[in-house]
Each structure stands twice: as structure tokens, then as C-alpha cells.
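Only a single protein chain was left out; the remaining protein chains are all shown in position.
In order of appearance the chains are A and B, and numbering begins at 1 in each one.
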Amino acid sequence: MSGATILANPSASGGQVAAVPAPPANRPRRDYVGIGLWISLAISALIWALPFVFMFLTSVKTNADVNTAPTWHLPSVWQWVNYADAVETGDLWVTGANSLVVAIIKVPIGLLLAAAAAYALARLRFRFSKLVLAVLVAGSMVPIQVGLGPLFTTMLSLDLLDTKLGLMLPYLAFGVPYQIFMLYGFFRAIPDELEESARLDGASTFRIFWQICLPLAKPALAALFILDFVATWNEYAIAATLLQSQDNWTVPLAVLSFSGQRATEYGPLNAFIIMSAVPVLIVYLLFQRYFVAGAFSGAVKG
Amino acid sequence: MLAAVAAAGVIGTLAACGGSAGGGGDDELTVWMLTLEGAQKEAMDTLVSDFEAANEGVTVNIEERSTDAHKDALRQVAGTDAGPDIYWYWEGPGLGGELVEAGLSKDLTAEYEQYGWADRFGEATLSNITRYGGYHGVPFTQQAEAIYYNKELFAQAGITAEPTTYEEFEAAAAKLAAAGITPITFGGTVNWHVMRLLDSLIETNCGSDTFDQLVTTETSWDTPCVDESFTQLKTWGDEYFNDGFQGVADAEAQQLFYTGDAAMAYEGTWFDSLTVDNGMDPANIGVFKFPTGTERLYGFGEGFYINAASDKPEDAAKFLDFVTSTEEQNKVVGAFSPISVNTEVPTATGNPLHELWPPLYDAASGFYLNNDQNLTLDQTTEYWRVMNSVLTGGLAPADAGAEFQAFVDSNA
Partner (left out) sequence: MTAVHHPPAQQAPPRRRSDRRLLQALPYLLPAVVLYLGFLVYPMVDAVRLSFFEWTGFRNDEPVFVGLDNYVRTFTNDPVFYRALTNSVIWVVLSLLIPMLLGLLLALALNRRMVGRNLFRSVFYIPAVFASITVAAMWRWIYNPNVGSLNQLLEAVGLASLQQEWLGNPQIALYSVFVASVWQGVGFSLVLFLAGLQQVPAELVDAARVDGANRWQVFKAVTVPALRPTTAVVTILTIINSLKVYDLVVGMTGGGPAQSTQVLALWSYQQSITNHDFGQGGAVATVLLVVSLCLVVPYLVRTLKAEEH
């Protein structure tokens, strides 16, 4: 909390900075600014949480309730059966399993490939390694949609349309470069002495990668794992282009289909939306510590 | 070394997943359709379970999508092996014809011969099957669209008779609006819903011959009768549509009709069962033809097509023969349309609304198609954009025809 002192700064609460005379420093006082700040944060957080509240309340209502009373009223009947309905009509088990399989296979493989490549670029600095890095990263920042049409025809000619493999290959291609970028920073920061002493002990390049560099990057890997899991679980554009049969659908496709086909079944629709986000919520809550600490400290260092 | 390990890992794991894809078992027929609910769902379930019972070992897997998702999915798989064995689609040139042209549909001339289907269906029904050369698709319904209205609300507004001219129709809407009732309900996010009104206005103002020339772009859209139609459309949008129609989809718009919050809906024969499924009393509902002043009824055919890439065309044909057979059609007629495509099957009973249709069919000299089935894809996209621009005030109605014609010319 190194920056805590500055952050009692009124600039955080709006534009009236100049108008508020700063209290003399170094004198004990009640932190009115802090209290005001807390209250405005609480109000903002409340506003931010409202959509969740509305969604939950609607998810346990009958259509009659939805049509006759405002959203924030409690349901007259708690219609928990909406959840069961949504699971059944939305094929949640099938699509959920598809998403899970794709994420569980794709995410670790992607991280391994990214770590290997980042290691090569950061530690085995060959000629043009910078250029290779730049090209990799540049591509990853271009909007995916640019290549969707041709991606479709590519998968078609490889006979991988509408398969999980056909989905995972572009997922890897689009996910790995960003991870290389993040891990590159971590590997660069490892002191050369560490590697040199290992080398003097006769360690091979692979051992240095596997036993020295990878363990050091653990926090970054954990954070990237979450980010990538969430991104993979949520990906829509590529999946919508490449997957045709409902047996292969991932969760976002089911959400869109549900909200299109059953737009007027308000309760089940909202129940479905809530359930579709449960896995990413769990992952986020379990790993949020790593997430804030690990993921981005690499990204924002100077 | 690492690369080898990783690559082997990738290929090994991923290949394992690749195998799980595809259209299921050897004897599974995959059928793509629109979302089915209520009576239609039951009817389809009946057809499928009867077929499975009669054909040991063959299973039928129905996959449902919303209207636009269904179109997108089929356009994507056209010319690939990823499609279903059978797909349900609209028969008009802009939709069904497009997929025929793309090579998605199998020519069924041999099957028509084998099963004698040409005798099963009426001449008008078959015209949409034979228009692309050979036989494409097996007709499933011949749908007509007309104005459904709520009798109670009409009475409340003091409307005593069904409108028979366009002037009376607009006057009825004005009376409803004056009585504080939403005259007609549309869902604007699906462009083809509001389009029904525009198409009918063009048929009304331009007449049947010009309508046909317009949709084949043989004559220019920059013409007074088109401008008049857009002007009327704008009036309807401003005065008579449900509030916020641009922000809701068709299902939400229909809801207003079910709940008695809107007096009219421009729907088709499929709506008979939907109104009842949604709790309306059919005795309180009437249906009248959109008063175009022409002889034609608004409507289209829908059929089942066999995918040219299907590796089970025999099973697929057997299924289509089964679902259009007299015996099966007798069981399900009415769920999709009151009048079966199978000429031996009598008009459906059971829903009083079904009886309202045969007089309309009999009085009609033919059908004019919904324009998304007439125009090409990019024209349809532009037609909808122009239509919505007029409705939202972004384009003057008098300029709409010229705007559309400019697009037609530049993309000719």
C-alpha cells in the first residue's frame, strides 16, 4: 500500500479538486475526504451491482410477475423451477461440457507453448528475436474478425469445421502471442547470473527453462491461466463462425441462441444467463489474489 | 526436444477431440429447423417418434434455431460437409433459391419418381419446387399471411366490420389509436417482421404486375407508388405501431397481441396455434386479408430439402416421404398450417381459426412472396436498411425508392 497516502486525494472524487483547500499536512484529523470517498464508492458499487440484482430477481419470477410488477419487487412466487427449465431447454450440460473440454485442453497447452516461445525470445536471444516478438504481438492485437471469413474456408478445406480441434487451433493462435508478450517480460527480468551458474553446473537449456525459468514465472502463469480460461470460456466470434451443430456449441452460442429463441421466457432466460457465468465466477473468486498481483504487474512496469 | 514433446502433446490431445465431432452415429438423421414450441413441437415430436418406430435403428435429431440464426447457419455450411442431412427452409428464390444455387440442395427428381410425390402435392405448391430446374425440396407447408385482430378491442374502438380497402384499414387503425389501444404490433429488431407491412403496401399501391417487376428489378424503384408506400409506412410507424417496436424482437411483439395490449398482428397461418398456445380465446380472434385491392394473397411455401452432401440421402428421402404422407399429415395438420400440402388431407379442425383460412386461399389468384424471398441477399440487407431509415426518420419517405434503386444500380 505504498501509494495509500496520495490516494486520499480529492481528485479521485471528481472535478472539484481546485476548490477543496488541502488540509495542512502532518496534523492528525478526521479523514472526511476518506469518508466521502467511501460513500461515493459505495454508491457507485451499488449502481454497478444493480444489473446483477435485477437479473437474479427476474430469474426467480413467473412471466406474470415480470409483466405486472417492477423488476425490483420480490417475486410473489419464488419460481426456482426456472433454473431447471433453463438447464433443460438450453442444453446447458452439453454446451457447458463442450466449453469446459475446450478450455481445459486449450489453456494449459497454450500456456506451455507461450512459455517456451517466450523463453526462446527472452533468454536465447538470437538475431531478430525482437522482430519475431514484435510480429507475433502485432498480430495478436489485430481484431479477430478480420480473418473470420477466411478462417472458415481454411477450416473447411482442412475438414476441421464444426470440431473441437478446429476451434482450438485458432484459439491457440490468437491467445498465445499475448501470453508470449507477458511472459517475455518475466523471463527477461531473471538475472543472468542465475542462468550462468546453472549452466556452469552443467544444466541443459531445457533444464534451465523447465527448472529455473518456469517456476520463477509461476505467478504470471497463474494469472495468465485465469485470463485465458475466462477468455476461452467467453469467446463468441470464432465459435459462432466455426461451430454449426448444436452438439458442439459452446456456452456463449447457447446464451445467444437462448436469448433469441426464448426472449419472452424472462425467468428461464435470466436463470440461464446466471448459470452460464458460474464457472468463470468460480475461477475468478478462487484465483483473484494472483490475478491482481500477478497478471498485470508485468504489463504495467516501465 | 521440447517442441517435439509439445507438438506431440498438441496433436495427440487435439486429434482425440477431433474424432468426437460430426453428425452423430451412422443411422442418425440430422434435421435443422426453426424453433418449435407448443403444438408445433408436439407435432414434430409425433412425426419423429412415429418415423423412428417404423424404421428400426434410424434416429432423427432435430436441431432448432431462431429465424436469423437458422439462415446464417445454413449460409455458412452451404457447400461444406458440415451441414445437416435435411434442412427446413423457405422456398422463394431469395432464400431457398439462393441455397439451391449454392449447391446445398440435392436434386430430388429420382425420389419424386420413386415415391410418386408429384401426385401428392398440388400444382401451386409444386411450382416453388420445380422453379429452379429439376425438383428441389419437398413441400411441407403453404403459408399465407394476413391480419390477425382482437375482436374485443375492435369493438371497443367502434370498428364494426373487417376492413376491405386500404382506406378502411387505416381508418380502423386510427380509431384504435384514438381509443388508446395499440393498433398493431411489430418487432423491429428482426427486420423481416415490419417488412410484411411494407411489402403489402407496395402490392397495394403498385399493383401485382409492378410488384413483380420491382422485386426482379426490371423496373425502377424510384417511382411514385413506392414513395407512397414508404410514406404510408412512416405513418404506420409513427402513429400505429407499438411503442418501442424498434427495440423488440418478433416474439416480444407477439406477446402484446396475446395479452390484449395490441389489437392487430401481421402474421401467418402458423399463428393459429401460437395464439391458442399462449392462452388466447380463438373465438375472440378474427383474420382478414391485408386489403391490397389485388387478387393475390401474401405468403410463401416452406419445404424440407435434402443436403447434397448428405451421406444418407435414402434415409432422408424416406423421412420426408413419411412426414408428408396422408396418414401422418392427418395427425399433425393444423400445427404448422391449417391446409396440408398433401392434397388428400382435409383442412385441419380443432382450432376454430383454421376455418378462417380456406376462403382466403380459395379467393386468391396466387401468392406474392415476402420480399426477403424475392430479393438477393445484399438487396434484402439494403431494403431493410432503407425501410428502417424511413421509420426512424433518417431518410425522407420520398427519397427511399431512389435510395434503394441507387443501390440496385451500383451493385448490378
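Things worth noting here:
Throughout what follows, a residue touches a chain if its C-beta (ideal position, glycine included) is under 8 Å from a C-beta of that chain, and two chains touch if they have at least 3 such contacts.
This structure is a prediction, so every number in the text was calculated from the model and none was measured.
Of the candidate positions A:Val60, A:Ala86, A:Val102 or A:Val176, contact with the hidden chain is made by A:Val176.
When the omitted chain is restored, the residue from B:Thr30, B:Asn61 or B:Thr80 that touches it is B:Thr80. Across the entire complex, the residue among B:Gly57, B:Gly158 or B:Gly247 in touch with the chain not shown is B:Gly247. Residues of chain B that touch the chain left out of view are 1-4, 6-7, 10, 68, 72, 75-76, 78-80, 102-103, 188-189, 191, 243-248, 252, 255-256, 377-378, 381-382, 385, 387-389, 391-392, 394, 403, 407, 410-411. Mapped onto chain A, contacts with the missing chain fall at residues 1-13, 17-18, 22, 25-26, 34, 37-38, 40-42, 44-45, 48-52, 54-55, 58, 66-67, 70-72, 113-114, 116-117, 119-121, 124-127, 129-130, 132-134, 136-154, 156, 169-170, 172-174, 176-177, 180-181, 184-185, 188-189, 191-192, 205, 209, 230, 233-237, 241, 251-252, 255-256, 258-259, 266, 269-270, 273, 276-277, 280-281, 283-285, 288, 291-292, 295-302.
Keep this in mind: only the chains that are shown with their structure count from here on.
Taking each chain's centre as the average of its CA atoms, chain A and chain B sit 40 Å apart. Note for the complex: chain A touches chain B at residues 67, 101, 105, 109, 112-113, 116, 152, 156, 159-166, 168-169, 172, 206, 209, 241, 244-248, 256-257, 260-264. Contact residues of chain B toward chain A in the complex are 1-3, 6, 9-10, 13-15, 17-18, 20-24, 30, 35, 63-66, 68-69, 73, 76-77, 80-84, 249, 251-252, 254-255, 259.
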